[in-house]
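Yeah, one chain of the complex is gone here, protein chain that is, but the others are all in their spots.
By written order: A, B and C. Residues from 1 in each chain.
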């Protein structure tokens, strides 16, 4: 931590800051420049992070030197984490994992139909929401436990890993019973009690980035889960909110390379929620594979006209199958498999 | 709802859309322009909102005519809602309500000291968090029930209304037992299960706007609470996330007038979280009163250097008292009282 | 400037950086912490700012200590700058200056009508564009020199200071001939050649903040003008671009207090372009006065239904006159005059 002093800081103010730093068990290191005096503070930065040094008289600004996360960082673990999803699927290694399926589980027959089609096209994971976070109280809220049962049943039928969202700390046990991977939605990325609950399980967690969250905050949310003892976290970039309104969100494709630099955790791209328009999904999916993503999560629906949510961004199974062929070639071109 | 067709839409596609609209019990209304054909759809827009018309072949775009919220709208209720907070305090009327206190309840003595000072300066509501949403798992997470007990005790001692954040649907009952007003934090604005839980109580709810939420989404979140039967919702603007980094967030002061146009609910400004720097708080507080806000929620701490969270944005009690005098004059200048 | 080294930086890399710093005539100051080594660099930071230290092997990040602007800073000049606009009007002192008028000069009669009305209501400055930056090549582009002549004529008739936008370095002389204050529009805030040209005049410059510019960049653009020898710069906040779409832009009201902390230059608020809706203009204008702005620039049109640009955000003269009365009371409440 570096404390930059105001040019008019008095000796008394400087002494008071130094005294505070020493009281915290840290070592201050004064350095007088031509225009500013700075105090470098040596010792664990966490202690200072919770001390509001900006409020001390004479302080102009405080510059942190270290990042606030630990367990998720590359520094903590230099090798890529490979996470076992069950049913012989692993994510974070050479093989790119494709997750596909409807936004919401609507009924068992439609789910079976879609599952068959995404399985045939090469998907390893079946997605489907039973609890749906909807911005309107009047929209379809999901089938709840019934939906989870369908997902579980169809996952078994086709030997597909299943992923489903959990929105409420009270439902973690329930969702964990039926689904192989727990999804934390973008709107819950900083639902800290929910993060703590999934941190108490050993289930793989797909942690979506919040609509307005920085990469640092996203990693901090992952840190919540790891610090609870669950290291099976998969990061998922799904678009951030910007002023651009042609797309529903703006896919931050640079998050792939950024996360790979900063962390050992696998990273997945959700092109469907990012674009909000199915016509853009193939281009974004290809970009994701080329950028180095470890996986994709794509909305596929056999009857998008009748989908109870997010029909506009769902691919038809035939479009998805065609895309998978293209992604296969691309994966090879970047030295990976699909 | 208006459906704009692509210039190359075929008759077959148009017929298919019209058929779908009719099947939903609505009346389509075809209108051929010089460059585009549009279909106006007459009937309850909600039915269409959940039907993904964008995916129908031949559709270029879909334009909603109505806003998606009802109960919170000015159209539903033209008069300003005045909400009873208890202890003779009301919000939404002529009197501007000031809420003040520490970010977090830290111990009973500091809380008492601060309560005394903000009461003396004219605040009607004492704020203090017992459950703290912190981006780092290693930061102070609040005292929990113990903090609520202190808040309750001090509220009684000084006859101050109390407001405290609830983060978890499981804690709604607990917080409601001790605090007069339930706060939903910015990060939980779209925690829909939490909204449903507070909608089941009759307690006043202070609903903070999410960091990247539009005013429309904010009103939709309020709609969740009202549709659950609890009409005692107070909206709180606390800054949105932008590219500007001098301030912690960007206070959207236009939200005051916007909310007043769109809704009957009272609106409060939180200058402390918006700015993130105590030095900007007086200017923003005055702007809020002049803009027409119904209240303010300001962080005040008697020892900001020792605050366990948000010290940098807390006012000293003396600065707060001085600000209250200025706000008093301003309130009169806009025909209100403080 | 502080250089934070990577934990795996080699001695050779450190030596190479230190050598580079010394070659630039600066003094490096090595400080080994528990987790990171940092190099504090003593001497003029400007030299380092243009040296890409981030690319040196072993460097994790570089933290600047000083702000990049000088002449515009409070540190350079602690007293508020008061700028003479001519016709006995000054901005930056106790009196708040209101600028009003149509978006564009359309014809001399309408301009005269509006000038009369805003003068009667208390405005000191008449605004009116002759060169209009329009996002569409098919929109009205302004009357050019003819418009400037009308503005000049009407300014003289009513003894009103005039302000008009200059968009092209080639037009600076022309606009300076007819208008009292040169306006640099938001889209030209970083049109550096234009800034240099107005920096070569002695005319007061109203420098609008760019739609996506930070306060720091805005001050840097002002620095361009001051460094050219023209210290008569008035900053104008007119809304920044965010995800919110109810308003045209988001007025950053905290910019008022921020600029007052960082700079000695006067700051003006443009509520019309910020909101894009006339109904929100009164609330934002009042907020601006209360926040401490030195002036307002408001669009007023006597026939908004026929305005050639920005009709939707223009106040009727009667609404403007009513607002001015309210602002008068507010100005007194904050110890100023209007």
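In this section, contacts are C-beta pairs under 8 Å (C-beta built on N, C-alpha and C of every residue); 3 or more make two chains touch, one makes a residue touch a chain.
Here the structure is a predicted model, which means the values were calculated and not measured.
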{"item": "Left-out chain, listing which of the shown chains it touches", "value": "A, B, C"}
{"item": "Which residue of C:164, C:191, C:272 or C:285 touches the chain not shown here", "value": "C:191"}
{"item": "Option from C:14, C:66, C:198 or C:220 whose C-beta touches the chain left out", "value": "C:220"}
{"item": "Contacts of subunit B with the absent chain, listed as residue ranges", "value": "2, 4, 7, 29, 31-36, 38, 40, 42-45, 63, 65-66, 75, 241-243, 245"}
{"item": "Interface with the unshown chain - residue positions in subunit A", "value": "212, 214-216, 240, 242-247, 250-254, 256-258, 260-262, 274-275, 279-280, 282-284, 286-292, 326, 329-330, 332-334"}
{"item": "Residues in subunit C touching the chain absent from view", "value": "20, 46, 49-52, 54-56, 68-69, 133-141, 167-170, 187-188, 190-193, 210-212, 217, 220-221, 223-224, 227-228, 241, 277-278, 304-305, 307-312, 314"}
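Quick note on the criterion: only the chains that are shown with their structure count from here on.
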{"item": "Centroid spacing, where centroids are CA-atom means, of subunit A and subunit C in whole angstrom", "value": "38"}
{"item": "Interchain centroid distance [CA atoms averaged], subunit B/subunit C, Å", "value": "31"}
{"item": "Where subunit A and subunit B are represented by their mean Cα positions, the distance between them in whole Å", "value": "26"}
{"item": "Touching two or more other chains - residues of subunit A", "value": "241"}
